[in-house]
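Working notes for the structure below.
Removed: one protein chain of the complex. Kept in place: all other protein chains.
What follows is chain A.
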Amino acid sequence: MVKQKLGSLIVIVGFLSIMSACVEQSPTGHSEKKTANVHVSKQVEKSCISCHAVDQEGKLERIESVRKSPEGWAQTIARMERIHGLKITDKEREQLVVDLSKERGLAPEEAEKVQYWLANKPSYLEANPPNESVVKSCIGCHAAGRFEAQRRTEEEWKNLKDFHLVMYPSIYLNHRHTDWPEEADKAIEYLAKNYGVESKVWDQWKGNEYDVSGKWKVVGFQGTKGFYLGESEFTKSNDGYTEKKSIKFLKGQGPQELSGNMKIYTGYMLRSHYMQGKKKINGSYNVTSENLIKGDWSYKEDLGITGEETYYKVQNEKPEIFHSEPRAWKKGTTNKVNLYGMNLKKLKTEDLELPKGVEVTKLTATSDEQIEAEIKVSKNSETDTFLVNGDKVAVHGKFTLYDKADYLKIEPSYGVSRMGDAGPMDKVSIQYVAYAYSNGKDGKSETKDDLKLGPVEAEWSLLTYPEKNAKRDDRPYIGKLDKNGLYTPKEEGVNKDRTFVQENVGSATVTAKSIIDGETLTTKSHHITTVPDYVNNIH
């Protein structure tokens, strides 16, 4: 034991001697740079500079050649701790994420494109990146959002390839259907060109920060439960904000109370941790202007229970409409519409600038938050989406004029539910929602001009997969689809009632049937209940 300690001491002394020799041999310009500038922040210098040297351009190696989201930086720091021996306290770790996101973060425009990934939306169907090599070398394993939420210099994109080969050497084998190093080189060209570290939007944004203190109105949507309205108040705390929120579903029981803490990163990214009774809820929001916050939330212990929310800053000056039930108005009829917002008692019919053929025939404010309206839409009005303008009113979101609901679509179109709850792994449920669509101007379905009319109530059922001649029926074992479209999987472990040695996994076809204006519409989507995802991060 004494010999071991003595050996360790010799190694440490030797290492320190080499380090001090290196410092002495460094060009003086480097040490001048280091004392003259703070590299990212004092915490970053304290925690990172012992490994990340200052390069010839005066930048902290690697760190100052990339930009990432708070989630991206948190993962990088965790890897430094896990593999490279970084020792930091919880407080220091949090400070690092705050500092790096502030100095080396994403601009709002850059983050908006990957909000689905930052929010870890379950069963989200990403578009394929428009580069075949990126498709071949990257997204067989993980989402495109992972790299699209980063900005790097060309050298840093090249380093990312080397990183993969060292960290995950089996990439040669599990990508043996392609020449991974060659494809990765081509992918790097594309990424360096399209996701470079320099950007005007970042230069414009860096250093700004929103103050979200005060009262807000909330509009949200949770699949299987529908739209809800609420009120929220943000109060500044030592390291961010505290929030108290009260929400009520338009079709549901009394208000639900939430409270939580949130931090602001990069001046506009809010990350919230709520308690709703005993339920833990995580939120990922972006402040998009002084008066608007948009984002997503999900249950900590079931990512599949999730919703979207928009916040509108409370003001007393003029009427503001932020939700309409419905938003799609049928042509050739008088639509009964409920408008939700604030200061609505001040709203007059003539304040609303509507498209040709659309006329408000009745406007009754039942409170400052709600108006019951009758809106007559001529048969000759144009089938399209439109914005409602007006100097004396603020109206958010698009409205739609349509002839008829022609077909339904289910979201998600491919539901991936995961078994869980038998051990530490959480189950992942799915909230299936049916949306009505109109064929649009061309009268043909599944074309670009089709109009999404909104969520509709539906009758839900599960069929076998495939529907005809299925070799087995997984439905009795894999979970349950309730009358509102909520699918709940079962737990892991062998189910002795099944043929072979099998768990509660399998496939099924989800169907939704809805009667709209007397016409019965049906649609289908694919469903699997599968194994847990042990790497619990955003992909």
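Here is the rule we go by: contacts are C-beta pairs under 8 Å (C-beta built on N, C-alpha and C of every residue); 3 or more make two chains touch, one makes a residue touch a chain; residues count from 1.
The rule is simple: contacts and distances are computed from a predicted model.
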{"item": "Hidden chain of the complex, named as in its UniProt record, picked from \"Branched-chain amino acid transport system permease protein\", \"Peptide ABC transporter substrate-binding protein\", \"Quinohemoprotein amine dehydrogenase\" or \"Putative DNA modification/repair radical SAM protein\"", "value": "\"Quinohemoprotein amine dehydrogenase\""}
{"item": "Selected residue (touches chain absent from view) among A:436, A:481 or A:528", "value": "A:528"}
{"item": "Touching residue (missing chain; options A:44, A:86 or A:143)", "value": "A:143"}
{"item": "Residue touching the undisplayed chain, where the options are A:37, A:50, A:128 or A:389", "value": "A:128"}
{"item": "Residues in chain A touching the chain absent from view", "value": "75, 78-79, 82-83, 116-117, 121-128, 135, 139-143, 145, 166-170, 173-175, 412, 414-416, 422-425, 465, 471-472, 492-494, 499-503, 505-507, 526, 528, 530-537, 539"}
